[in-house]
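Of the protein chains in this complex, all but one are displayed in their positions.
Letters A and B mark the chains as written, and numbering starts fresh at 1 in each.
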Amino acid sequence: MAQTTAPQPQQIGPKGMGPGFWPYTIALTVLNVIFALLILFAPLDFIMPGWSHPVTDRAADIDGLFKFMSVFGFAIFCYVAGYVAYFAIVFRRRPGEPAGTIGVVVHDAPKLEFWWTVIPSVLLVILTGLSIVVWYKIQFGTGAPALTMEVIGHQFYFEYRYPGLKGSVYSQTDAMHLPIGKPVRILITSADVIHQFWAPEIRLKAAAVPGLVQNLNFTPTAPGTFDVACSEYCGVDHSVMQGKLVIESADKFEKWLAAQKQRAAAGAHPIPLARGNAASGKALFAQKCSACHAIAPFDKKIVGPGLAKLTDDPQHPTLVTGKSPTRDHIAEILENGYTGPIGAMPNRQANGLSDQNIADLVAYLVSLK
Amino acid sequence: MATAVATAPLAGHEAVAARYLEVDPVYAETRSIRLLGFVFFLLSDCVLFGAFIFAYVYLRISAPTWPPFVGNHRLPWFDTAFAALNSIVLFGSGVTMHFALENWKHLNRQKFYRWLIATIILGLGFLLGQAHEWTGVLRGGVTWPGSTMGASFFTLTGMHGFHVFVGVCYLTVLGLQARRGIYTGSKYFGLTAGTLYWHFVDVIWVVLFTLFYVW
Partner (left out) sequence: MEAGTTAPHVGHDPHDHIHPPPEGFIRKYVFSLDHKVIAFQYFITGLLFMLIAGSFAELIRLQLWEPNGAIMSHNAYDTMFTIHGTAMVWLVVIPLVTGALGNFVMPLQIGARDVAFPWLNMLSFWILPVAGLTLFSTFLAGGAHAGWTEYPPISLADGTAGALWCAAIFLVGISSTITGLNFMVTIIKMRAPGMTWTRMPLFIWASFATAFMNMFATVALSSALFALFLEHVFNVPFFDANRGGSAVLYEHMFWFYSHPAVYIFILPAFGVISEILPVFARKPIFGYKMIAFSSLAIAILSFAVWAHHMFPSGISPWLQLTFMIITYAIGVPTGIKVFSWIATLWAGRIHFTTAMLYAMGFLITFTFGGITGIFLASVPADFHEHGTYFVVAHFHYVVAGGALMGFLAAIPYWYPKATGRLMSERMGRWSFWLFFIGFNATFFPMHWLGLEGMPRRYASYVAFATGNPDAVFWNQFETVFSFLMVVSIGLLAWNMIWSIRHGKPAGINPWGARTLEWTISSPPPYYNFRKIPIVYDRPYDFDKPLPYRNLDNDIDAYPEPSPVLLRQEPVRAGA
């Protein structure tokens, strides 16, 4: 056993906390204060250019919470990274130091440890408090809803149902509408797999789970047209499962709703794409379309392009209209026809198609993989 | 150090065996390592049952009615009386296994084999009972893929039955090993493990019985 040979290693330590430690700490603190003020008082889209304006009361609450978290999250990170960098520079081993040199031997500092347990805990308690306030508002804080509507997730579109309206809006091109200043409740569920309803401007999302109805409650506060995105993986077209949300004044909303009711009453439903039947579509296709289209890759033309793999063709990612290959955009072509560089595709009247025919054809076309 | 090791684990049952034979310290240590490993194995096995029990409780609590409906047919309750009878068979086998091990420790080989065979027979009896129980449940319209009730019932009791089956095989192997002279009066870890396993299977059954037949 040779535990006695080498001499006691030499300790090198700083005077106090280290050269320039306190000025550095003050500098970090000043930086933090500046950032805190910036984050608290500058609008978020000043800091993050793409950040959208909150358009509901809850969104504003969440933004407030987010600002608070950013202030102290930034501060903590700033101190951690700041001191790591500072110690790395100040306490680096200098060339030429004897090999056995060691740093200052400290095992603990109970006071320090006490504070760095307590301060984060206090911060987290404050954060818990703030989160609970906002959480309470989200869950229980919106009074009796003036409007209750339903959102139903389908592969791959959102269906919106309004009270008093028998049918529902099936097509994604038809936006969801909400009135300003009225408390609304959105009931969310799914017809097939799990989806998620999310409009970034609302800052709220809820999963659409089959067999379960969730709700979101808030009051819209600002007008505009916004994207609705599906934020839970739901299948191949998850990333194109988009919708639109229109927030408008209560008057406009009432008018829109009345018009929808009229349409519903007149039986003029929007095209019920969900009810398409691929088998009848196939028969119909042979009859009405095969003169011009083959079920073949895009570049195998007859008159029009080949239509196999419309929805999932890396060589031809969008439709001829430049839109993403969703059911609705395909339906749009069948509805209106399209004239482009390849030639002219007849519209619905010319091809003699009913709503159901279109739905069937679309169902058939998207089933081709 | 060796003596410290040799005397430390000599509590309880071992003391009995030590009266007859000296304990080897290296063996004592190996044994304590294996024992701990085996206990951990049983604990992690508990989590397996725990997860499915959680699933069952979750599904049952969130179901509007229990037993649930399949179409218009409300599924029947399980037959508690028969299951209770069958449980007694299983618990009885726990008791016989206990006696088997005790007899081994006291070097009563003959009695050991008798109790062990009794345990195996009771275990097989329980499995037969389960088979009967399953046919009854199936006849009542509860099927594995048919409903959440069937799904949780057949999966859990099936897993348990599988454990009993493995246990029966395990005990048989232990008996054969004992005959080949692998175990001695002081070195019989396999038998301890087998007994622990068998008691574990009993305990799981208590929980399953309560959840399916009593609740």
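Following the convention adopted for this analysis, a contact is a pair of C-beta atoms (placed from the backbone, for glycine too) under 8 Å apart; a residue touches a chain by one contact, two chains touch by 3 or more.
Since the model is a prediction, treat every value here as computed from it, not as a measurement.
Touch with the chain omitted from the figure is made, among A:I26, A:A42, A:L112 or A:A283, by A:L112. Among B:L48, B:L128 or B:I182, only B:L48 touches the chain left out of the display. Of the candidate positions A:F35, A:W51 or A:F298, contact with the hidden chain is made by A:W51. If you put the missing chain back, the residues of chain B touching it would be 1, 4-5, 26, 29-30, 32-33, 36-37, 40-41, 43-45, 47-48, 50-52, 54-55, 58-59, 62-63, 68, 144-148, 151-152, 154-155. Where chain A meets the omitted chain, the residues involved are 1-9, 11-14, 17-18, 48-52, 58, 61-62, 65-66, 69, 73, 76-77, 80-81, 83-84, 87-88, 91-93, 95, 97, 99-109, 112-113, 116-117, 120-121, 124, 127-128, 131-132, 134-135, 138-140, 192-194, 196, 198, 200, 203-207, 209-212, 214, 227, 229-240, 242, 312-315, 317-318, 324.
Operating definition for what follows: only the chains that are shown with their structure count from here on.
Here the spacing of chain A and chain B, counted between their Cα centres, is 50 Å.
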